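Omission of a single protein chain aside, the complex is shown with its protein chains in their original locations.
Think of it as A, B, C and D in the order they're written, each chain with its own count starting at 1.
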Amino acid sequence: MFTVRHRPAHGEPENVPLEEVPRLLQSECALFLDLDTPGEEDLEFLRNHLHLHHLTLEDIVKQNQRPKLEGYETYVYLAIHALARNDDWQIEPVEVDLVLGKNWLLMCRYGAVPGLTNNDSFGERLDIGLTQGADFLLYTIVDIIVDSYFPIIDSMEEEIDNLEDRLLTNTSLQDMNRLLDFKRSAIHVRRAVGPQREVFNQLARHDSSFVRRDHVVYFRDVYDHLIHISEELDGLRDILSGAMEVHLSVISNQLNVTMKRLTAWGTIFVIVTAIAGIYGMNFEHMPELKWLYGYPFALGLMAAVSAGLYLYFKKKDYL
Amino acid sequence: MFTVRHRPAHGEPENVPLEEVPRLLQSECALFLDLDTPGEEDLEFLRNHLHLHHLTLEDIVKQNQRPKLEGYETYVYLAIHALARNDDWQIEPVEVDLVLGKNWLLMCRYGAVPGLTNNDSFGERLDIGLTQGADFLLYTIVDIIVDSYFPIIDSMEEEIDNLEDRLLTNTSLQDMNRLLDFKRSAIHVRRAVGPQREVFNQLARHDSSFVRRDHVVYFRDVYDHLIHISEELDGLRDILSGAMEVHLSVISNQLNVTMKRLTAWGTIFVIVTAIAGIYGMNFEHMPELKWLYGYPFALGLMAAVSAGLYLYFKKKDYL
Amino acid sequence: MFTVRHRPAHGEPENVPLEEVPRLLQSECALFLDLDTPGEEDLEFLRNHLHLHHLTLEDIVKQNQRPKLEGYETYVYLAIHALARNDDWQIEPVEVDLVLGKNWLLMCRYGAVPGLTNNDSFGERLDIGLTQGADFLLYTIVDIIVDSYFPIIDSMEEEIDNLEDRLLTNTSLQDMNRLLDFKRSAIHVRRAVGPQREVFNQLARHDSSFVRRDHVVYFRDVYDHLIHISEELDGLRDILSGAMEVHLSVISNQLNVTMKRLTAWGTIFVIVTAIAGIYGMNFEHMPELKWLYGYPFALGLMAAVSAGLYLYFKKKDYL
Amino acid sequence: MFTVRHRPAHGEPENVPLEEVPRLLQSECALFLDLDTPGEEDLEFLRNHLHLHHLTLEDIVKQNQRPKLEGYETYVYLAIHALARNDDWQIEPVEVDLVLGKNWLLMCRYGAVPGLTNNDSFGERLDIGLTQGADFLLYTIVDIIVDSYFPIIDSMEEEIDNLEDRLLTNTSLQDMNRLLDFKRSAIHVRRAVGPQREVFNQLARHDSSFVRRDHVVYFRDVYDHLIHISEELDGLRDILSGAMEVHLSVISNQLNVTMKRLTAWGTIFVIVTAIAGIYGMNFEHMPELKWLYGYPFALGLMAAVSAGLYLYFKKKDYL
Partner (left out) sequence: MFTVRHRPAHGEPENVPLEEVPRLLQSECALFLDLDTPGEEDLEFLRNHLHLHHLTLEDIVKQNQRPKLEGYETYVYLAIHALARNDDWQIEPVEVDLVLGKNWLLMCRYGAVPGLTNNDSFGERLDIGLTQGADFLLYTIVDIIVDSYFPIIDSMEEEIDNLEDRLLTNTSLQDMNRLLDFKRSAIHVRRAVGPQREVFNQLARHDSSFVRRDHVVYFRDVYDHLIHISEELDGLRDILSGAMEVHLSVISNQLNVTMKRLTAWGTIFVIVTAIAGIYGMNFEHMPELKWLYGYPFALGLMAAVSAGLYLYFKKKDYL
């Protein structure tokens, strides 16, 4: 379904019907075509009026490819990834296809684009962009998308931070799995960011006839944003593997504390056994055995030794 | 509450009343407007006389956003973070909003800005900056703010250093929590520094009409400072995770030492039990059982073996 | 075996017989020579008609050298590595030799080149490249080869991801060896990528008479791809060593859990032994010994203590 | 105390009395002023004849500040750190203040500067530098200082190398503390190097009127040296934390070896106890008890089992 937005040379931006597109393409003014879930006839329109190559059309239909930039004679094709986060902190890329022509920009998407179409200022910024040309429109869209990465990464960082505290005391397997989920999400984000960095590096470097000289610097900014995101992801990865290590150490130490306690109890009872063994010896001449209170004495000795050790171990924090 | 400082073409810098601002904006001389805790009428003033966009006014009112730079037609808007450190080593960002126009600089803040308003040379440097233009004034302020990061990071480093020593011998949970606090603080600083690096990179790269060509290099210097701070933070993070690892290892080793000790005592008493067991056997022909001093002999044997082992273990540092 | 592809100035690309090559080399049009498993007479042809230096011919015959670029007077020689992955995740480099002349490109290979000759769009892109000149043809080929690295690395990442999950619960030695295999594969890829980065850096920097000024930027893109791959490999290495560490920790913790359990059982039976030892003492005055139900009482005491401890240990997760 | 060195246009370098300085400042020839432990009247001289700003004078008097560069109207002020190493491997920074004017260089220091004033070729290089101008003189001094970092770092590396070997076998706490001392020293060096890198980056980048265009490249070299030192320090840090980890692992393993040994002995004596326990049972029908050599037989059995286990454990390296 097409939504076409156009701003006449003198006047306010307005939505125009699809039929006017061929005429407007001849004008100087920037044109923005938003294509949601392209159908067969939409693709036909793109082929006939925007003269998209059949490879580009294939790329638009085929989803979930690597972010990339491909130059053609009359336009530049970009595949960009927005990031969707479900309730369970699973982060999945959502592809947006952008085609930049001389004075038009086509955006193809399948449904809502998280961080873009639900951004309050998207419409306003789009209209501002329309006055600056199609290349600035492209910048506006990718800038909004890339900026929408930051809150996701920030909230991941915070969530990991909370998790880390829990991992220091708690040793449930569930938290461990959570950690691995985050690790996987970080890899997903990294895979979206890495190739996009290259895309914008190319856009900023190539002497493209579709991007105005003085707009190149804006794509450079987007590139910088992505560099910065990469660094944050590296930091995140370090934090995650640090948390994992700490967690495993804590588990190990908790096991050792248990061992220590068991061994301390074992030691107490080995000593009790030794005392019992002594009075179980069969010597003929053992005066204690004949005592009237020999048995209570022995039991008392055992109890005293046990209690003494118990207190000593308690004091030494062995128990 | 506005404080307006102005330096006439020939004369000393002086505070001027707010009413003169509209007239002075027409002059060539640089004007510095310091707005503490903006009220409704202050914002009205900004809208009417400095012609700030409503988005900028929103950004000024809304605090604790990401550091950012946004270019408008008649000014550049920057959100910068100063760092406040409370007694408990919690480090929190404090937002400062800066708006740079052709010949004026507006600083909006909510209360004191740590590292800036409490800096002794702030007033003096401000007056020097006024002679160099509004862009240099901007540089002066961000330079003071960024320089104020260093003592915070240095003292964090020292504090961590002390903590590390303690962690090598002491295993209290409190020090561990302290370590995690530092980790969190380092993340806060990193989050303030990262986007600001981008801000100054943009300022130094974009061909802005608000920054004089030969002043660009100063913003480059601030950018370098931030790069350097990033590196120090990376170093800090390494030190922190190293300290954590060492601490967990030390805990583990202390547990193992305890285990070793308990096991050594256990071994001694197992041997005592074995001797007692031997003389507790019911063989008819055991000459020692008939001895008059059999029992003292057995006890002596036990004592001798225990003492021997004790000394041996002591020597071998098992106990 | 030679396959020669040529595109006349006005006309479609077509395969031409080898005999026409000397004539076509004089023309302006780009010529692509694909040499599969060069024989003695093929080399003779290269020496006589393309005037390859004997060192180049040696390099072509000798396989599995380091990727490199060598400039000669009438051509540039490149050795590039494609990556072959067998079923067992062993990744091996496959050398492709490329020689770029004024208006021709020679590709020498031994058998199929994974990622290139089995790429569906190879033929199509080759024909497009023929219109752009021999240097663009070179770019086309290396671009396809380098792009074919990505799916290999991606699938390695996914496989490692799966392995990591298994390593958290399972401690079989086989998975461990799998991990080491991946580590080795990553080193192989890195060794192919590292020197190729240098090759394309040189190609993009040197003022070569064989590469058109405005095509240099394409080799820069390939260089960027390789940089990106290097980064992914670094990430992979981190993930691998992290997985190894986690795996070893998990093994260690499983051992400790076993120890804990054994020690807990040992502690229970030491206490049983202690009780038995008490009633095995030879005091003359031990009332319990005379009781009719003394023995069942002792057994009951042992059973009660054991059961109590068992339940307590179960609750405390010691068993 | 001032030492002033000057080289007339035609002639050899010579020391001149302080009184001639005002006259020589007017000439074209470079002038070097070495001020050791400035007193009140020395500062007066600097204020009156070199026209140093009172902030600069304060910086000169106040020691141990961060390395920095500050530009003034008639000179550039630099604070640089040399490194002093005491016998105990404690490395401390020593501040040197340098002020570069149009044709003069002032060096302020408090006592000897390690690596500079004790460098044999300092005097010779100074005289060479005098012919090249004051900026080259500055380069000469900072180059000598920065070069003096290398032997310190190299010897640290060697010392750590030795320490690492010792740490693999020895587990004394003293070596551990040594390691932490090195860590602290590395942080000190890093703190001196980091800001100096920025200083020379600024010097090489700013279009300074005090540094000749063709001398800028020399400060670039110093900058590179500092980058290289930073890398070496990063390497050092890795080595140090690796050594720490290895050391803690070795301690842990030594503890475990002890545990293994104790447990092996314990196992042997548990078995002895078990045998003794068997013959301590009170069954009426136990033929061995009646044997004449039952007791020696039991003792023999115990000895045989113990010896067998001992040999077995020895072979298996359990003991």
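Criterion: contacts are C-beta pairs under 8 Å (C-beta built on N, C-alpha and C of every residue); 3 or more make two chains touch, one makes a residue touch a chain.
Note that the structure is predicted; figures quoted are calculated from it, not measured.
Among D:5, D:81, D:183 or D:225, which residue is in contact with the omitted chain in the full complex?
Touches the omitted chain: D:225.
Touching the left-out chain: which of C:122, C:265 or C:310?
With C:122, C:265 or C:310 as choices, the missing chain is touched by C:265.
Taking the full complex into account, what residues of chain C touch the chain not shown?
Contacting residues on chain C, toward the hidden partner: 66, 176, 180, 184, 187, 190-191, 194-195, 197-198, 201-202, 205-207, 237, 241, 244-245, 248-249, 251-252, 255-256, 258-259, 262-263, 265-266, 269-270, 272-273, 276-277, 279-282, 286, 288-295, 298-299, 302.
Since one chain isn't shown, list which residues of chain D touch it in the complete complex.
150, 154, 157, 161, 164-165, 168, 214, 217, 220-221, 224-225, 228, 231-232, 235, 238, 242, 245-246, 249-250, 252-253, 256-257, 259-260, 263-264, 266-267, 270-271, 273-274, 277-278, 280-286, 316, 318
The rule is simple: only the chains that are shown with their structure count from here on.
Regarding the chain A and chain B pair, does the interface count as same (over half of residue numbers shared) or different (under half shared)?
Different; most numbers are used by only one of chain A and chain B.
Between chain A and chain D, what's the gap in Å when you average each chain's C-alpha atoms?
39
Quick one: chain A and chain C, Cα centre-to-centre, how many Å?
Chain A and chain C have C-alpha centres separated by 24 Å.
Taking each residue of chain D in turn, which ones touch at least two of the other chains?
Residues 280 of chain D touch two or more partner chains.
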